[in-house]
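What follows is a single structure, and I will ask about it in a moment.
After this line comes subunit A, so read on.
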Amino acid sequence: MSLEYYLLYIILPILVLSALLVFVRFLLGPHLSDRVVSVDLLMTIGVGIVGVYAMATAEATFLDIAMILGLLAFLGTVAFSYYLIKRKKND
Partner candidate 1 sequence: MTELLVMVLTGLGSLFVLLAAIGLVRMPDLYLRISVTTKAATLGVGLILAAAAVWYNDMGVTSRVVATIFFIFLTAPVGAHLLGRASYISGVPLWKGSWLNRLEGKYNPSKETLAGMPTAEHEPPLAKEES
Partner candidate 2 sequence: MTGFLLLGPLLLRFATAIALMFAWRQIVWQRYISLVGEALAVTASAVLLWQVQTKGTLVMQAGNWAAPYGISFVVDSFSAMLLLVASMVGLGVSLFAAGSMLNNRLRFGFYPIYHFLLAGISGAFLAGDIFNLYVWFEVMIISSFVLLTLGGERSQIEGAVKYFTLNFLASIIFLTALAMLYGLTGTLNMADLSLRLAQVEQRSLVDICAFILFVAFGIKSAVFPLYFWLPASYHTPPVAVTAIFGGLLTKVGVYAIIRVFTLLFPWDAFIEQMLGAVAVLTILSGGLGALVQKHVVKSVSWLIICHIGFMLAAVATHNQQALAGALFYMVHDMVAKTGVFLATGIMYRLVASHLYSKMGGVMQKHPGWSVLLVIPLFSLVGIPPLSGFWPKLSMLIGMATAEKWWFFGAVLVGSFITLVVVMRLWIEVFWKPASQEEVVGFRYFKQYPTAKQGAMLLGMLVMVGCSLLIVYGAPQLQSWSLQAAEDLLSPQVYLEQVLKIGKEIEP
């Protein structure tokens, strides 16, 4: 079994499956926070997916996407937290 095959047909599906599971939580909610956790986790998994894809296609450039993905996912979480508190304050 070549590494490429292993990555593309075993690891990547597992990661995508995980992403889908996370997405189930996103759909279920029930709170906005649950969705935010899901999105955050989704992005983190995305980092993994992109990393694996970079290895499988031997394109190191994709790893940079992983980096930015990680960076920005965090910012999204910060923003939503900001929102939750602001909204509470506003009530």
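Here, a residue touches a chain if its C-beta (ideal position, glycine included) is under 8 Å from a C-beta of that chain, and two chains touch if they have at least 3 such contacts; residues count from 1.
Keep in mind how these were chosen: all candidates are chains of the complex that A comes from, given by their letters.
A quick note: this is a predicted structure, and the numbers were derived from the prediction, not measured.
*Asks:* All of 1 or 2 belong to the same complex as subunit A; which of them touches it?
*Replies:* 1
*Asks:* Spell out the part of subunit A that touches candidate 1 in their complex, as residue ranges.
*Replies:* Against candidate 1, the touching part of subunit A is residues 3, 6-7, 10-11, 14-15, 17-19, 21-22, 24-25, 28, 31, 33-34, 36-38, 40-41, 44-45, 47-48, 51-52, 54-55, 60, 63-64, 66-67, 70-71, 73-74, 77-78, 80-82, 84-85, 87-89.
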